[in-house]
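For this view, one protein chain was removed and the others were kept in their places.
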Amino acid sequence: MIIRKLKQNFAFTAMWLSCGFTVLILLIVVGYVIIKGFAHINMDFFLTPPRGGLSGEGGISSTIIATVYLVITTLVFATPLGVGAGIFLVEYADNFRSRFVQKLVVIARFGVETLAGVPSIIFGLFGYALFVTTLHFGFSILSAALAGTCLVIPVIIRTTEEALKAVPDSYREASLAMGAGKWETIWKVVLPSAITGISTGIVLSAGRIVSETAIFYVTLGGSYRTPTSLMSSGRTMALHVYYLAMETRAFDKALATGAVLIVLIIILNLVINTVSRWLST
Amino acid sequence: MRKNKRRLDAAMKNSLLFAALASILIVMLIGVFTFREALPAFRDIGLEKLLTESVWRPGEGQYGILAMIAGSGLVTAGAVILGVPLALGCAIFLSEIAHPNLRALVKPCVELLAGIPSVVYGLFGMVIIVPIVRGIDMPGNTGFGLFSASIVLAVMILPTITSVAEHAIRSVPKEFREGSLALGATKWETIQKVVIPGARSGIISAIVLGLGRALGETIAMIMVIGNSVIIPAASTGNPLSIFLSRARTLTGNIAVEINYATGLHESALFATGVILFVLIMIVNSSAKYLMSHGNTGKNR
Partner (left out) sequence: MTGKKVMKTINYSLFYGDFKALNSITMDIPVNRITAIIGPSGCGKSSLIRSFNRMNDLIGNMRTDGSILIDGKDVYSQDVVELRRKVGMVFQRPNPFPKSIFDNAAYGPRIHGIRDKSELAAIVEHSIRDAALWDEVKDDLGKSAFTLSGGQQQRLCIARALAVEPEVILMDEPASALDPVATLKIEELMEKLKSKYTIVVVTHNMQQAARVSDFTAFLLTDLERSGNLIEFGPTREMFTNPVDSRTEDYISGRFG
């Protein structure tokens, strides 16, 4: 009996430690980057563009603009497609009698799942070959946003599907029974109930674009000038961290930019958590 | 009025169908395009040579990716060895042992760990892990290499494995736990003999999913693994010193070279992508298979 209790204590201590260690890792990574990084952050850091040079002079203003530009462009492409496809899969897909459409639906579902598991560098590879070279968009916000769209579409479709499935059928039936059309029902009854879930997916996608580096490394170019049009090359904050660390070896500036990224991600996480908690109550 | 409504319905139905079709199109495009671009490499170099030749010298027309396969394989293995025990311990702790309040505190931390951009992990690896690893006294050790990369990668796959495994453990019916406790089993015996076996397929698929994530990681790997195209080898009599060797991953190979590659070289990089894609598909579908065929639960 004592041995059994000892075994339990030993095992539980091990589990305790592994969990404590995990939290410790988080604290070390986040703490180190934020503390080291914030030492180099001041107002100028946000307001001036990088000026190159061996120590990575200047701030990150143009990379913030590039990040925002890229996130918005990507979401402009991905949101209508993703949300539309999600609505189609949940609300319409089963109503089509045509065998052809049903086959397409099966392929679409499989495609979405497959896409979700593809490593991001494959999207980069594809985006580089199709958008950058074949379509001659060059290294640009446009190429990067199109490649980024491939990355986030599965996220948006999935969250949209889940949000719509969570809307009780009785809502739809009640609306249809009052003589509302199918689309009217979706627009006025289903979507309003699902909107928080769908927004979660969109915020999640924004987070993916902000943190993604590999895709944009091969499609966005890396110019640190402020992008002026869709065809401009650019550098997101994440990409800036990479260049600072790997090319200029300006680790202090890299840590500072990394700290800004982490804070941004924490804020996005908080937004998502608040929305989903609000959703579940 | 009624007619307008019907027209609107039809219009929306078709535009939504279009959105769905566009999504399919993207998947197909990615597949078709990547394969088309890779075709010259498969034709002119041949799959066998690609996979078995260890020399990658695009300037001299030598395209063997064996070194990269070894690099990806070893770093993934290292990450799994380091990360899986930690992740499983964490998952069991969160689902079975932790007080709900503690769980509510730790769970968001694990999620945040998943949200940190890989480039930040790469940076952290360069600034902290690499200098520490450099301290190991071995010939040729620069700090950059498989060991540093495995540590970074282990941290990156930790949250994935933890959350999926935790979910699997939590979905073991509570009746199993009660049955075991009522027989006088301790809590740990219950976890060990009933809960973990009951969640086995979910736990395995969590590990496999982590494996998939590890194979696909790009930027953090470029930053810490050294990127040399060599087949990692032990530098001393100690076989573990193989992990101090520099290496290059399949993903890193693509990212580092695609922007200046042309012709057969470019095609060979696409072939690397195809091979990576196939590898990850195998890994992910086996995870999915395990998850849907985990027939250990009750008749759920």
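Order of writing sets the chain letters: A and B. Residues in each chain are counted from 1.
Basically, contacts are C-beta pairs under 8 Å (C-beta built on N, C-alpha and C of every residue); 3 or more make two chains touch, one makes a residue touch a chain.
These numbers were taken from a predicted model, which means no experiment stands behind them.
Chemist: Quick one: which of B:159, B:198 or B:212 touches the chain that's been left out?
Modeler: Considering the complete complex, B:198 is the one touching the chain left out.
Chemist: Using the definition of touch stated at the top, determine which of B:29, B:185 or B:204 touches the missing chain.
Modeler: B:185
Chemist: If the hidden chain were put back, which residues of subunit B would touch it?
Modeler: Residues 100, 173, 175-186, 189, 193-194, 197-198, 296-299 of subunit B touch the chain absent from view.
Chemist: At which residues does subunit A meet the chain that is not included here?
Modeler: 1, 4-5
Quick note on the criterion: only the chains that are shown with their structure count from here on.
Chemist: Using mean CA coordinates as chain centres, what's the gap between subunit A and subunit B in Å?
Modeler: The answer is 17 Å.
Chemist: Report the residues of subunit A in contact with subunit B in the complex, numbered from low to high.
Modeler: Subunit A residues touching subunit B: 4-5, 7-8, 11-12, 14-19, 21-23, 25-26, 29-30, 32-33, 36, 80-85, 87-89, 91-93, 101, 104-105, 107-108, 111-115, 117-126, 128-130, 149-150, 153, 157, 181-184, 186, 207, 210-214, 217-218, 238-239, 241-242, 245-246, 251, 254-255, 258, 261-262, 265-266, 268-269, 273.
Chemist: Residues of subunit B touching subunit A in their complex?
Modeler: Against subunit A, subunit B makes touches at 5-6, 8-9, 12-13, 15-24, 26-30, 33-34, 37, 85-90, 92-94, 97-98, 106, 108-113, 115-124, 126-128, 155, 158, 162, 186-189, 191-192, 212, 215-219, 222-223, 251, 254-255, 258-259, 266, 269-270, 273, 276-277, 280-281, 284, 288.
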